[in-house]
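A single protein chain has been removed from this complex, and every other one stays in its place.
Each chain carries a letter (A and B) given by its place in the written order, and its residues are counted from 1.
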Amino acid sequence: MATAAVETGERETYLNREYGIKSWLLTVDHKRIALLYLMSITLFFFIGGFFALLIRLELLTPAGDLVQADTYNKLFTMHGQVMVFFFLIPAVPAVLGNFLIPIMIGAKDLAFPRINLLSWYLYIIGGVLMLYTILNGGVDTGWTFYTPLSTEFLNTHVITAGLAIFVAGFSSILTGLNFVVTTHRMRAPGMTWSRLPLFVWAHYATSIIQLLGTPVLAITLVLVVCERLFHLGIFNPTLGGDPLLFQHLFWFYSHPAVYIMILPGMGIVSEIVCCFSRKRIFGYQAMALAVLGIAVVGFLVWAHHMFVAGISLYAAMIFSLLSYFVAVPSAIKVFNWTSTMYKGSITYQTPMLYAFGFIGLFTMGGLTGLFLASLGVDVHVTDTYFVVAHFHYIMVGGMVMAYLGGMHFWWPKISGKMYPEGWGRLAALLVFVGFNLTFFPQFILGYLGMPRRYWDYSHSPEFQILNVLSTAGATVLAVGYLLPMIYFLWSMRYGKPAPANPWNAAGLEWMIPSPPPTFNFDLEPVVTWEAYNYDQIKEEVPVAQ
Amino acid sequence: MSEHISSLKLYIGIWIALLAGTLLTVIAAGIDLGPFNAVVALTIATIKATLVVLFFMHVKYAHEKFTKVVIVSALFWLAILLALSMADYTTRLWT
Partner (left out) sequence: MPNSPVAMANHEAHDNPALLHHFATEQQQKDAASLGMWVFLATEIMFFGGMFCAYLVYRYWYFGDFGAGSQSLSVILGGTNTAVLICSSLTVALAVRAAQLGQQKVIVTCLILTMILGCVFLGIKGVEYHDKFVEHHVPGASFHFPGHIPAHPDVPINQQHAQIFFSLYFIMTGLHALHMIVGVGLFAYITYYALHKRYGPHYYTPVEIAGLYWHFVDIIWIYLFPLLYLIDRHK
């Protein structure tokens, strides 16, 4: 086959096999699709981040003086919807999962490459609908679309926003379907379930949630759209409906959704921690069972978002108890990462810095979740900035850090170039400092009583100092996020060429060239070793150049 | 490929059973069984669904065990949604 690479004499990789926009838009190569996703989710990350900056600017002063109240409602709604559905949910699975899972299990591609491409197109269609919504005035329901506000009382673009998320949801479902079938059917000889990298286990658990939870969100959005279009009363109390039914159906997905967001990040952290401690993971089986446990128990706790909404006290007690249980497998993972590092040979490259950040910040965010799971405490801090800080610690301090750590760890493999390590460490530091400065004051604000989604807090001007700190932090955080964008792009042209295994890491992906050839493996691998066989890998991590 | 091929007789038999079940459901609906009307209707529906899954969808002869795990999991998850939601609705008026 005369590929473009063969003509110029260079080694054939998935990047140079074919050139031209058609070869990218009609690709079925999982690696190219991963890069298509990378570009799209990065765009939405910056859109969502832009809304966040406007929110923080407004909150610099107690008075509502930057934007109008309705506009502020739109800002936090669009920030939430874009970040949740168009960044957090797809980011790690669609970029790193798509790229790495076939290689990690020794396969040539995912089970259904064309469905993989369809997933991306569905994401783009959803994204276009969301952009249309934003450009036409946005939505101001809150990312949670609570009824009957969203179905009856607002005249903003609820329907297009709902449709955007509906379509993006199917992208998520198909990705999950692909990963499950791939993991079951495409493993190379010798790659048994107990030899799989924890990154694959984490994505398998994530896929279970995507498959079983997202359809419920889909049908809920259908019901909201029908209710709005035809003036039905399914969720409208004045027409005999129950607004809490919407919340039950919505949160049945949206709580497990947060585990869709975090589990892939946990998979990344396991890979990074093992490599930069030069040790096998402590408690492999427990780690694999823990991700499955989080996926399953995560479906049993949704009404902890509804404690003060009007559910029965007895149901609240059941959900509170179950919410405490779901913390257990997460805690097991934190203990096991720590135990992995104990007596390991630790080095502090950029990915490891992000992994450290993840472990600490995820723990804080997770523990504050237990505060919220306690019925008595929740009455006081629900719908305050305490909740906002809690979920940002997990989503941003956890998942975004894991995502950045993963991008740095596998960047050499994906692009064939090394990123500049010094800048990487600086950016990691800025992200960590900026993040804590942004969100730690919010725990205090929430505890002191500042409600969330308020555009004006002039009734409590004493909140201003903490809000100013938070906004200052957000600026630092923004710089921390921009730096990798810049130096990753820089590295594609000027970065040092990367060897196949720049970190001397374990795993099939490090045994093929950087960047990989189109079909990943020239000869199908036969796996005879356990995962994280760092005892057999004599080399240390190379010192940063 | 050694896929099991069911006999024509089996398919016709299941078809007749399904039609009979439908008739039975309609007849039973006309008899006053109190709260058990719903139970009977759903039981017959479940038997019919099971016949379709086992024989028309070939699950009985599937060499892959995981298919059954997928089906049971989906039903279990649906049960979680229904049961825990109803845990709220049935206890709301308790004092």
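One rule holds in what follows: a residue touches a chain if its C-beta (ideal position, glycine included) is under 8 Å from a C-beta of that chain, and two chains touch if they have at least 3 such contacts.
Bear in mind that the values here come from a model prediction, so they are computed numbers and not experimental data.
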item	value
Contact residue for the chain not shown (choose from A:Leu38, A:Ala218, A:Ile294 or A:Ile318)	A:Ala218
Option from A:Ala34, A:Ile47 or A:Ala111 whose C-beta touches the chain left out	A:Ala111
Touch with the omitted chain, as defined above, among A:Ala168, A:Leu249, A:Met450 or A:Val541	A:Leu249
Interface with the undisplayed chain - residues on subunit B	1, 3, 5-6, 8, 11-12, 14-15, 18-19, 22, 25-26, 29-33, 37, 41-42, 44-45, 48-49, 52-53, 55-58, 64, 66-67, 70-71, 73-75, 77-78, 81-82, 85-86, 89-90
Residue ranges of subunit A at the interface with the undisplayed chain	107-113, 115, 173, 177, 180-181, 184-193, 211-216, 218-220, 222-223, 226, 230-234, 239-242, 245, 248-249, 252, 519, 524
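As a working rule, only the chains that are shown with their structure count from here on.
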item	value
Distance between chain centroids, defined by C-alpha means - subunit A, subunit B (Å)	37
Complex interface listing, subunit B residues touching subunit A	66, 73-74, 77, 80-81, 84-85, 87-89, 91-94
Contacting residues of subunit A [partner subunit B, same complex]	184, 212, 216, 244-245, 248, 252, 299-300, 302-303, 311-315, 318-319
